[in-house]
Structures are given as structure tokens and as C-alpha cells.
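Here it is: the structure, laid out below.
Apart from one protein chain that is not included, each protein chain of the complex appears where it belongs.
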Amino acid sequence: MVLFEAILSGVLVGGMYGLIALGLNLQYGIARMMNLAYGETLMGGAFTAFWFLTLWRIDPLASLLFSVPVAFCGNWLIYRYLLTPLVRRAANRDVLEADTILVTFGLLFVFQGVALVQWGGEYRGYTYLAVPVHVLGATVALNRVLAFVAAVALALALYWLLRATRLGGALRAIAIDPVAAQLVAIDVPRLSALAFAAGGAIMAVAGTLVSMFLSFNASIGIVYTLKALIVVIMGGVGRMLGCLAAGLILGVAEALGAYLVDPGLTLAINFALFLLVLLVRPQGLFSRG
Amino acid sequence: MTAEPLLAIRGLRKSFGGLQAVRGVDLDVADGAIVGLIGPNGSGKTTVLNLVTGEIAADGGSVRLAGQEMIGLPAFRVCRSRIARTFQLVRILPGMTTRENVMVGRLFGAEPTTPARARDEVGALLECVGLAARADQAGSQLTYIDQKRVELARALATRPRVLLLDEWLAGLNPSELQIGIALIRRLRDEGVTIVMIEHVMEAIRALCDHVVVMSAGALIASGAPDAVLSDPEVARVYLGEDDA
Partner (left out) sequence: MQRRTVLKGGVSLLAAAGAPMVARAQAPKSIRIGYAVSLSGPYAPGAQSTTWSQYKLWAKDVNDAGGIFLKKHDRKVPIELIDYDDRSQIEEAIRLVERLILNDKVDLVLPPWGTATNLATAPVFNKHEYPAIHYTASAMRVRQLGPRWPYSFWALVQPDNGTEPLAAMCAQLKKEGKIKGRIAIMHVADQLGVEMATAMVDACKKAAVEVVYNKSYPLGVSDLQPQIREVMALEPDAFFCFSYPTDTFMVTEQAQVVGFSPPIFYTGVGTPFPAYVAKFGAKKNGVLLYGAVDTTAPGQKEYIERHKAMFNRGVEIGSIGTYGTLQILQKAIEQVGEIDRKKIRDAIASGTFETIADVYTFKDQVHQTAWAVGQWQGDEVVGIYPADKRGAKPLMFPKPKW
């Protein structure tokens, strides 16, 4: 029973990993921007949920109505006015990659600094839906179940969007080859901006959900950026279901390792899996070709 | 060649750093023609194509399609204005199936449509280029010639008036070459105007109404294929290394 519950816990955590990686996959996989300030959107979403609840007694889920559009527009502006000029300036992809990393690294410090000044550095947290639910005899917290459900729903929705719609076809073409894409009349800059902004919006959702069960502070963003990066690389850049699957594998491996071997090993398991994937399938577990 | 040209290139220029890759190229392409663009490697042929499609920005000059200026438009708009191309090194979307590759062209090209309707039309196109049997294979699993076919079908799916082919016939074996030549001829018969960069002289002779020769970024000769190919100056430029 304890074993089953450990696996279930792992699945729930894995869903959260998948969720935070989905947005990065849109930003890096489709818009081709390595955004090191990615996690700052999560931090913003978490703080929004926190302040809405503590200041105005507004339900954290309702705060999504505010944080998601703001994150979408904010990320769109960043892409349009901060990152697009780099594309024009860069001589080649390597230069562009280095430039984006530098710019978004700077952005990370700006966001973190502003948050630190505005909201102080202390840890925040609130209790929301921290009620036990029983799944096949095991007990889990409702807030974690909610995050998991949202992750699966978003991953499936993105998968469907990419596979079955006109927009999705264009986004996939951009992900594979932006040069070829523009020569079949796809408006690459506009759709890349859209993908980048949507990635930010997903991160705001993740931030809201994560804040329901994990405490956070102004400097938490980078932790989630790194986690997302690991999951994206494991699952395959641009692959949404792969991303979710990689998140689940990580979550379950951590939980099982903690239960069967030693809880202190979860981080080691995490990186061992990551290295293994890099060595055996550097293109990601779920990538073709 | 007396009719108003469909595609009119005037004074097209492009430098990369100190290198003048294209220096003032003028070219008229009549509606329904097949024009061959030949010249040694590095003479600027592919750059001309890149400038026409808007992939790289021109330093100067104009490209008019039926009177409408293309220079300054982003690449996707040029494509929607009905200029499509293929690449010297094939650039299909390897993560997608054959059908999906071509669908992308149909969905976003000159006459965008819904996925359901595009599906039927793409089926017909695949039939036309001989890929119907491989419609659901991943792009990365196709043979080289089939990848070239995918690229051609995708370009056609955007409904071009002018199709730019960059050595589309290169690397084909003799029987494939005959099929390729027949295919291009059929496209012209269906009303597509074609500009083709090509080294296969057999194909140039068989297909082109008009040939222009580039050397070091400039046009050095222009005319009917037989006349141009027998021009000693062209032979010298083309076979320069051998003669020297």
C-alpha cells in the first residue's frame, strides 16, 4: 500500500514537472528562444495567487483570470521587443543562442530584483485545497491532484492543437525548420511570438498551481527553469506528450528511489536519469529522427 | 519574349561583407516560360533565389511579380504572392509525414484553406509527384529522390505562379532524371512559370526556353539554350579550371 502511494505521489509530482516543462517547450522548442527568465513567470503567477488570496480573499483559481493574460502579454512583449532584435542582429544560430541566454539571464535578475524589493525576500505560502482525497485506498492532497489534472489536460490540448489544427501545423513546421516554414508562407515571427507568449501563460498557470502546495519566494524562479530544462531535454524538444511522459518518469523514479533506496537519493536519481538520456538518446526520449 | 514579363528583376544587388555576391542582375521571365539559370559554383545563382523569395534582404534593386514589388516583403508574404521554391539541399520537415509536409504548404500558401479540404487536394498533389504510396511515412524515412518530391509537392501546394527550383534534378539517376524532366514539363503545361538553377545540361536543353549565365555575381550571357551553351565565353567561364 505504501508502495502504491509512493508511486501515486510520484505520478502527481511528475505531472507538475511535465506542466512546468510544457511552457518551456513552447518557448524553446517552437520559438527557439532559451529563456532563462522562464521561471520568473512562475514566480509571478505564484505571487499573484498569494496576493489575491491574502489581500482580497480572491480564490487562487480565479487569479488565473488575471495572471494568465498578463503573463501572455508580458512574454509577448519580451519576445517582440527584447528578443526579436537579437534575431536580426545575430550572424548565426550560435551567436543568437548566446545573445538570448545573456539577455534573458539579465532579465532574470531584473525580475528577481524587482520582486525582492517589492515583496521582500521571505518565504510565502498559503493553504488551499490541502484536503485529503482517497484514490484507490491511497491518500493524496487535492491541490496536488488539481495540478496533475491541469498538466495532463494542457498537455493533451497542446498535443491536439499541434497535431490536428492549421495553427498547430504551422507551429510544428516552425519548430522543425523556421527557414523552410517561412517559404511555405508561414508568418514565422508572428507565430513564434504567439508560441513564446503561450509558453509564458502556461508558466503562470503552473505558478498558481504550484503555489497551492509549495512555498515560494522571490528567488524561486531559477529552480523551476532548471527543472523544466531537464524535463524538456529528456522528453524531446518540441514534443508535448514526450514532455509530460518525461515529467512522469522523473516523478515516479524519484518517488520509487526515495522509497526503495533512500530519500536522500532523489536528486541523484534525477541527474542520473538525465545523464542517461543524454548519453543514450541525446535527441530526447520521445523524438523521432 | 515580347509580352509583359511575369517576373521582372532589375538591378538586384547583394554584398556579404566585402564580397559582392550579386551585382546588378536584370532578368525577365515571361509567363509560362522555363528559364534556366546556370553558372559555376559561387557565381551567385542561389543568392538571386534567396533575394527573390525574401529569405535575405537585398541591398538594392527590384523584383516585380506581375507588377507587384516583392523586395522588402517578408518571406512568407512573398510566398503568399505566389512565388515558391525548392532548396539545393532538401529542406523537408523530417518530424512530419509526407502528407503533413505538403499540407503545411496548402494550409498557409496563397489560398489558405481548412485542414479537411486541404487533405483531399494534397492527396491529388502527392499522386501527381508519385508519392501517394508514401503519404504517411515520416519525412526522415524517405529516400533522397522522394524527399525532393516532397519538397516540390510542398512548393506546389502553396499555389505558385512562379516556381524557383534550385538544382532539383541534381543527384538523380538517368531514369529518375527522365521522370523529373517530364514532371517539370507537365508543371509548365499546367501554367506554372519556372526558373531553374541547374547543372544537368541535358535537362537545360530539354526544358528551357531561355538560359541566362551568371559569373561572379553578374549575368554574362542570355539567350536560347543551344546558342548560349555554344558561346565560347560561357564555355571558358564554365570550364575555366579545365582550360587553365
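Letters A and B mark the chains in the order given here, with residues in each chain numbered from 1 onward.
Assume a contact is a pair of C-beta atoms (placed from the backbone, for glycine too) under 8 Å apart; a residue touches a chain by one contact, two chains touch by 3 or more.
Because the structure is predicted, anything quoted here is derived from the model rather than measured.
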Chains still shown that are in contact with the chain withheld from the display: A
Omitted-chain contact residue, chosen from A:Leu86, A:Ile101, A:Val223 or A:Ala253: A:Val223
Selected from A:Phe109, A:Tyr159 or A:Phe286 as touching the chain missing from the view: A:Phe109
Hidden partner chain, touching residue among A:Ala130, A:Ala164 or A:Val179: A:Ala130
Those residues of subunit A which, in the complete complex, touch the missing chain: 2, 5-6, 9-10, 12-13, 16-17, 54, 109, 112-113, 116, 120-127, 130-132, 139-141, 144, 213-219, 222-223, 251, 254-255, 258-259, 262-268
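Convention: only the chains that are shown with their structure count from here on.
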Of subunit B, residues touching subunit A in the complex: 53, 55, 74-77, 79-80, 84-85, 87, 91-96, 100, 103-105, 107-110, 112, 114-115, 138, 140, 154-155, 157-158
Subunit A residues within the subunit B interface of the complex: 164-166, 169-170, 172-173, 175-177, 179-189, 238, 287-289
